[in-house]
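For this depiction, one protein chain was excluded, whereas all remaining protein chains were kept in their positions.
Now for subunit A:
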Amino acid sequence: MSIFWVVRQLAHIQESMATSKKVITKEEWEKKLKDVKIRKEDMNKLVMNFLVTEGYVDAAEKFRTESGTEPDIDLATIMDRMAVKKAVQCGNVEDAIEKVNDLNPEILDTNPQLFFHLQQQRMIELIRNGKIEEALEFAQEELAPRGEENQSFLEELERTVALLAFEDVSNCPVGELLDISQRLKTASEVNAAILTSQSHEKDPKLPSLLKMLIWAQNQLDEKAAYPRINDLTSAHLEDPAV
């Protein structure tokens, strides 16, 4: 796997540095970096993995034609997944649930927590739209039985119903439920569940690769001065601080 390879290279450098504590100049460092061979195809795969996981279908399609990299997942399913995610983000939770069930009826049947969160989001949307009676009926009909099945659901349900007790919901203690961030949280939970059901990693590999890079640099900091990457967006090599 390419990412592990890169980190292993970093670890190698770190290892060889551990004994000699001398400062590594930018030239030396770049020379060493030149010896690190990373296959173009591996880089492309990483990029494709990011596009596909994050759901950039058009970009993935373009990238496929330009680089000849095959995505590890059917692009059509990405569209479906994105449609679900978008529906939750726009507050059309019922629509999202139906789409998930069309995609794979197993997901919500075997994932009670996710199902509860979607239903909870549905109720939040009803409250947001001022449909109080409908919200109450929905809570009784759909959410209360789930609360009986699981203690932690019951607590979340109580928090949600508390929204109804306040005149000014935006300023109440549970007001954050009405926040857009709550929608995004639910949307990303559905997104992850669909990816897992398709046997796909739920997170792209690129961010964890960057995390590993920072980790490796932190480890190395204790043993040597070297040209560090501080700005990840430019990946500029700083001069070693002596």
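What we mean here is this: a residue touches a chain if its C-beta (ideal position, glycine included) is under 8 Å from a C-beta of that chain, and two chains touch if they have at least 3 such contacts; residues count from 1.
Here is the rule we use: contacts and distances are computed from a predicted model.
Hey, which one's the missing chain according to UniProt: "Autophagy-related protein 101", "Armadillo repeat-containing protein 8", "39S ribosomal protein L13, mitochondrial" or "Ribonuclease"?
When "Autophagy-related protein 101", "Armadillo repeat-containing protein 8", "39S ribosomal protein L13, mitochondrial" or "Ribonuclease" are compared with UniProt, the left-out chain turns out to be "Armadillo repeat-containing protein 8".
Of the listed residues A:Ile24, A:Ile97 or A:Ala139, which contacts the missing chain in the full complex?
Of these options, the touching residue for the absent chain is A:Ile97.
Among A:Thr25, A:Ser67, A:Gln89 or A:Gln113, which residue is in touch with the absent chain?
That would be A:Gln113, which touches the missing chain.
Suppose we count only contacts with the excluded chain; which residues of subunit A make the list?
Within subunit A, the residues that touch the unshown chain are 91-92, 94-95, 97-98, 101-102, 104-106, 108-113, 115, 119, 125, 129, 134, 138, 141-142, 145, 149-152, 196-197, 199-200.
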